[in-house]
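Removed from the display is one protein chain of the complex; every other protein chain stays in position.
Naming follows writing order (A, B and C), and every chain is counted from residue 1.
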């Protein structure tokens, strides 16, 4: 399967559908072939005391990463909704950019399932691992 | 088991440990006896387009709710960390206050496990259901 | 919403659809109104060494419990499939009957979501907590 949306088109889609996320400054580095890679620049506003990235920010990035990976394959089905997310927090993030490596495990007509490994740039081991499920809208 | 911290003491603890959450305006309505109840006033800044509360905001509220329920029972063990969160998104929230009903299922020496039902005020059915695990610090 | 299948009809359905489960001897004590209650008699064949009920047996009971709760409400839609299960193991079961208390959190046209609290009979606190999702077949 090949991508039907480019990173630029996906970036525009995010800005339209999730305008409140724009302050996170997420960059879509790659999307297609059932995978995606996003980067979120480190930013004081989403750090916890002690300099680590907060749980809600990691949640946000994983959720957007899955959305981007799905939209890249099926086009802008903006009625898609997250139905479940499971996060395992593995290590404290460092105050560095966060990288999300997204992998779709299934892309059916009605459900998409994927996992996301989140890294602090420069660390070999992930800071969190996420699995998520999206419900796709019925074909019109 | 009885609570060892009052809602006021827990509110102060949150303000110190999670200062960035203060803009969410969460109110601890009850905490103790292995349960807690929190309210988050509806607020433009955490609404998605269309007027529903965003996924990261629901995540945040569930995570803080579990933290509050645990701290109420064990005292300010601020080295506790969330190890996992599973969220099921059930219905679109309405633009109303969000209520979190927290229930601890286990409070061991090393692990606490609980679930959280999140409601839009005035709706009978939950908008999301969350289970989470906290690792408690070793006794010093 | 009221039940459209009785416990006896559900028992027959299980025997037809999951004949291999019959050796577990599960009894449907109640089903309907978005809830169900099942009992599994303690039985040497599904005990672990040390006399506790094994993880796969608890999984099985939770999965069947959700299936029963859903079928009670929607009728014998036997094309329904489990799409996800999250289990938290809380305490060691005792060598007593296992009771499953099932609660549906959402019953949509395409997805059903519920949770299950599993108890060893005679213990106040659950031995495991489970959330699960079923995909319902499209209307024909």
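Structural remarks
The criterion applied here is as follows: contacts are C-beta pairs under 8 Å (C-beta built on N, C-alpha and C of every residue); 3 or more make two chains touch, one makes a residue touch a chain.
Everything quoted here is computed from the prediction, not taken from an experiment.
Check B:54, B:86 or B:117 against the missing chain and you find that the one touching it is B:86. Touching the omitted chain from subunit B are residues 83-84, 86, 110-111, 133, 135.
Mapped onto subunit C, contacts with the missing chain fall at residues 17-20, 45-49, 54-57, 59-60, 63, 81-89.
Counting over the whole complex, subunit A has residues 86, 88, 90-91, 105-106, 113, 115, 117, 125-126, 129, 131, 133 touching the chain that is not drawn.
One rule holds in what follows: only the chains that are shown with their structure count from here on.
With each centre defined as the average position of its C-alpha atoms, the distance from subunit B to subunit C rounds to 28 Å. With each centre defined as the average position of its C-alpha atoms, the distance from subunit A to subunit B rounds to 23 Å.
Separating the CA-averaged centres of subunit A and subunit C is a span of 33 Å. Shown for subunit A are the residues in touch with two or more other chains, namely 83-84, 86.
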